[in-house]
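The structure is given below, and queries will be raised subsequently.
Showing subunit A:
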Amino acid sequence: MSINKTLRKGLAALAGGVAVTTLMAGTALADPAIIYDLGGKFDKSFNEAAYNGAEAWAAETGGNYLDFELQNDAQREQALRRFASQGANPIVMAGFSWTAALEAVAPEFPETNFVVIDTVVDQPNVQSILFDEHTGSFLVGALAAMKSETGTVAFVGGMDVPLIHKFYCGYAQGAKHVDEGATVIENYTGTTPAAWNDPVTAGELTQAAIDNDADVIFAAAGGSGIGVLQTAADAGVYSIGVDSNQNYLHPGSVLTSMVKRVDTAVQTAFNEAGDDATFQPGLLMLGLAEDGVGFAVDENNESEISAEQMAELEALEEQIIAGEIEVHDYTTDGSCPV
Partner candidate 1 sequence: MSVRRPLPRWADIVLLPAINLAMAFLISGMVVLMIGENPLEAVQVILYGAFGYGDGVGYTLYYATNFVFAGLAFAIAAHAGLFNIGGNGQAYVAGLGAILVGLALDQTHWLIVMPLAMLAAGAVGGFWALIPGYLQAKRGSHVVITTIMFNFIAAALMVYMVNRVLKPNNTMAPESETLDVMGRVPQLREFIPYFGYSPVNLTIVVAVAFLVLAYILIWHTKLGYQLRTLGQNPVASKYAGMSNSRLIMIAMTLSGACAGMIAINEVMGVQHRLVLDFVADAGFVGIAVALIGRNHPIGIGLAAILFGALYQGGQELQFVIPAVTREMIEVIQALIILFTGAMEGLFRPALERGFVLLSLEQKAEATARATVDSES
Partner candidate 2 sequence: MSEQTTNTQRPDPAAAPSGDNGDWAIELEKINKSFGPVHANKDIDLKVKRGTIHGIVGENGAGKSTLMSILYGFYTADSGTIRVNGVPHAITDSRHALALGIGMVHQHFMLVDNMTVLENVVLGAEDSPLLNKTLAHARSQLVELGREYSLEVDPDALIENISVGQQQRVEILKALFRGADTLILDEPTGVLTPAEADHLFRVLETLRAEGKTVILITHKLREIMAITDEVSVMRGGEMVETLKTSETNPEELAELMVGRRVLLRVEKEPANPGDIVLEVENLSVTDRMGVQRVKSVSFSVRAGEIVGIAGVAGNGQTELLEAISGIADPTSGVVKIKGKPLDIRGDDGAARARRAGMAHVPEDRHRMGLVTTFEEWENSILGYETYPDYGKGMILDIAAAQKEAQRRIEMFDIRPDNIRLRTANFSGGNQQKIVLAREMDRELEVLVVGQPTRGVDIGAIEFIHKQIIKMRDAGKAVLLVSVELDEIRSLSDRILVMFDGHIVGEADPETANESELGMMMAGMNQKEAAQ
């Protein structure tokens, strides 16, 4: 494999004790690289979405890419330097924990382009991609309140972290926007990365919510979400999927999916960020307008959403894009107005 060979060359250079940084930085290999966060490549969630994007790029272009799975926080800078020294370009990072590492490493490799998803690093060679999870969540929250007969909707999050609170906050605002008296039940599957892949706990939380009259449950829980969708389907209530379009899993029960196109973002980055001509450093907000987030409608769920509901949702979407409705972003102040 050619990657192997290049890497060995890199290794040989290292063995020579030469200042590798200067030696390698200029030689653009142009193979893109992606570094997954601690959850691992196959976390059924965010990292896996990033992986899918990289694979889609490889399938589309037939190109090679490098990847690395972190084992601990100390490896962040190490992995970045490693790939940058080897001439990988662009280097894409998925995850909100990259700020400090990237801030340290990006200036050392001005010729390398970095793309970081879910956090912001202000450097001339870094593109930061953020998703408007709160607006997408607002819309599915609004739909949930429209469909709810009990006036109670629920939210099952994955790991108890700010990013997921952002989902919750948008969802709750949407629900309250439609039905001021709506009750929103909030739950998280856990406090460790294992929470992303714990469908059993997620299912139990869902059942508990259903027992408390919830009849629409939004699963923002990565791999754990499968448990939410299954339990909701078994109980005959609605669920809402997340990240990718999960409508097909339980047609008729999955009301919609709050899509967040991390995969597309990675694929686009691989295509564009390697070349300075197409690389756009700075902040890229992917929201409703850019189709970075949104609610999915396809043949599996179109029968569940009436024309009036659809019209109302589209109206809400336009109002948000136009700035007429302001959805509060939890992460700006760490609190939620509802």
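Per the selection procedure, all candidates are chains of the complex that A comes from, given by their letters.
Please note the rule applied: a residue touches a chain if its C-beta (ideal position, glycine included) is under 8 Å from a C-beta of that chain, and two chains touch if they have at least 3 such contacts; residues count from 1.
Worth saying up front: this structure is predicted, and the values here are computed from it rather than measured.
Student: Among 1 or 2, all from the same complex, single out the one that touches subunit A.
Tutor: Candidate in contact with subunit A: 1, the rest do not touch it.
Student: Which residues, counting only subunit A, touch candidate 1 once they are in their complex?
Tutor: Those residues of subunit A that touch candidate 1 are 1, 3-4, 7-8, 11, 14-15, 17, 38, 40-41, 66-69, 71-75, 77-79, 81-82, 96-97, 99-100, 118-120, 130, 159-163, 165, 191-193, 331-334.
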